[in-house]
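Heads up, one of the protein chains got dropped from this complex, but the rest are sitting where they should.
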Amino acid sequence: MQKVIEKAGKAFLTGNEAAAWAALAAGAEIMFGYPITPQNEIMHYWTRLAPKYGRGFLQTEDEISAGFTVCGAVQAGKKAFTATAGPGNTLMQEPFSMAEAMRLPLVAIIQQRGGPSSGTVIYSQQEVTLTTFGGNGEGHRIVYSTASHQEIYDYVIKAFNTAWKYRFPTFVLGDGYQAKMREPLVMYDPEEKGMEMVKPYPLVGLEGKIGEGREPQHLCNIYSMEEELYEVVMKFAAEYEAIAPEVVEYEEKNCDDAEILILAHGVVSRAADDAVKALRAQGIKAGYFRPITLRPFPGRQLREVIAKSGAKKMLIAESAYGQFDRLVKQEIYGETIPIYNLFMPGVGIIDYDIVNKVKSIL
Amino acid sequence: MGLIKIALAGEGGQGVQSIAEILAEAAYEEQKQAIYIPNFGVEQRGGVSIAFLQVSEERIGAPKFNKADVVIALSKRAVPRTARYSDENTIFVYDSSFTPEEEELPKEAKKIIGLPALDTASRELHPRVFNMIIMGAVIGFTGIVSLGSAKYALEKKLGAKFEKDPKLRELNHKALEIGWNMAQEALKEEVAK
């Protein structure tokens, strides 16, 4: 496959553009998509770049189809992906469920917009529940929540490896701000950097003659017996839990002596990071914890931070009305640290908002 | 240079997004950190368009801000849409081709300036380079980039057009300089008071 980035270098791009370049650099072979703001430019850049590198694209009739065509393409053994947002993410929960049930290495980039319903086309963190636990399944998905263009680039590349290595559908959860804003990043070829890219392989359409050296592949998605389904789901759950420790990622700053812990994810963690600096400058011992993987969640690491800091309070800040908060609480069940929250559904959060909130609860 | 926050607003087609994008590009060329984010609604062209631009020597946190160092409103209805980004440290600028409603102007501002950008462009240059005067003025008010870097970024965006019509380059550069001078004069007036 032709190298996309010959030499690592700085670039000044929108997040959507960074995502398209990263998918190319990761060796994605085909994208299926349907227009929805704020992810459109991922398709726009992909459709301009893909033909130059022999990669494919299909604009499908809707997001349901975009998700299912990705399911088909990965079953045929190609690195395929899609990108969506908001109501499109709602529709894609159906194919995402199939990917969960059949352990398909589907990759999807989600650029969250305001909700519920059509909401706004701008920004939110209101697709956390949907992306982590959507569909009629058990949340056997891997979800990276990015906070910068560098991370969009890094984690889109990583998502393809994660998906093909573990065979759980993998999501890069961005948002409208990250999609549309421009900021600098470094783009590179992952293999030049020493990353080993996991090779895709077909689940159907295998080589060889059936009956003479190979058996037909019958891929199942519906079971006649409840016990059969139980066995499958329990097996997946065990496998998911087994890989979770090596998949989990998080970031932690100033937690050792923190009196108050600030929790945020995605783009809001930038404001949380700045808020901690501002509070420290004012003599308030604040610390910062940010899960990068929302699924699996770094629950053990968060408990350790709570224990080692001896913090008296915890603040959860998010651009949603408690979706991240619920995720955190279920992971640290039994901890007694009082939890406060700053819920700003569908609007941006800046350091000033967090600093004020912290001061009001101390 | 610390963090500088700029909000630019105008009617679709007035070029506020282009100004912000070129300035962000220029800052990036100067090895500064820059974040530009368009405020996008469901409209493609109609309605007020706002661009949020932040430039700093250090890593920038949140992509949006609630108070700007400079707010520029290029149309009458952009004034009430942007007044909220002004506080006692903000220079609030509007184009003097219209008269803003008194009650729509920000309650708090370091200074409110009516800039004759459109008028000057129409009289001395060409109405099309109105937004270059504005870009020059933004640089004049904030010093986020040098005029040279702005010209370089402009070249990257419009170089092909300039090659075909070198007069266009001259016109744009002149507009930039006029805008820069306007801002300098406006700031001096403040000192004089």
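Note that the chains take the letters A and B in the order they are written out, and that residue 1 is the start of every chain.
Note that in this section a residue touches a chain if its C-beta (ideal position, glycine included) is under 8 Å from a C-beta of that chain, and two chains touch if they have at least 3 such contacts.
Here is the rule we go by: contacts and distances are computed from a predicted model.
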**Report entry** Per UniProt record, name of the chain withheld from view ["Heme ABC transporter ATP-binding protein", "Mg-protoporphyrin IX chelatase", "Sigma-B regulation protein RsbQ" or "2-oxoglutarate ferredoxin oxidoreductase subunit beta"]
**Finding:** "2-oxoglutarate ferredoxin oxidoreductase subunit beta"
**Report entry** Interface partners of the hidden chain - shown chains only, full complex considered
**Finding:** A
Requested in this report: From the listed residues A:Gly9, A:Gly54, A:Gly194 or A:Pro216, report the one that touches the chain absent from this view.
Outcome: A:Pro216
Query - Which of A:Gly9, A:Gly205, A:Gly283 or A:Gly334 contacts the chain that the document leaves out - result: A:Gly205
Report summary line: Touching the unshown chain, chain A contributes residues 29-30, 32, 56, 58, 60-62, 64-65, 68-78, 80, 94-95, 98, 202, 204-206, 208-211, 216-222
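Basically, only the chains that are shown with their structure count from here on.
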Query raised in the report: Taking each chain's centre as the mean of its CA atoms, how far is chain A from chain B in angstrom?
Result: 35
Query raised in the report: Which residues, counting only chain B, touch chain A once they are in their complex?
Result: 21, 24-25, 28, 33-42, 60-66
Query raised in the report: Of all residues in chain A, which touch chain B in the complex?
Result: 12, 37-38, 120-122, 176-178, 180-184, 267-268, 270-271, 273-274, 348-353
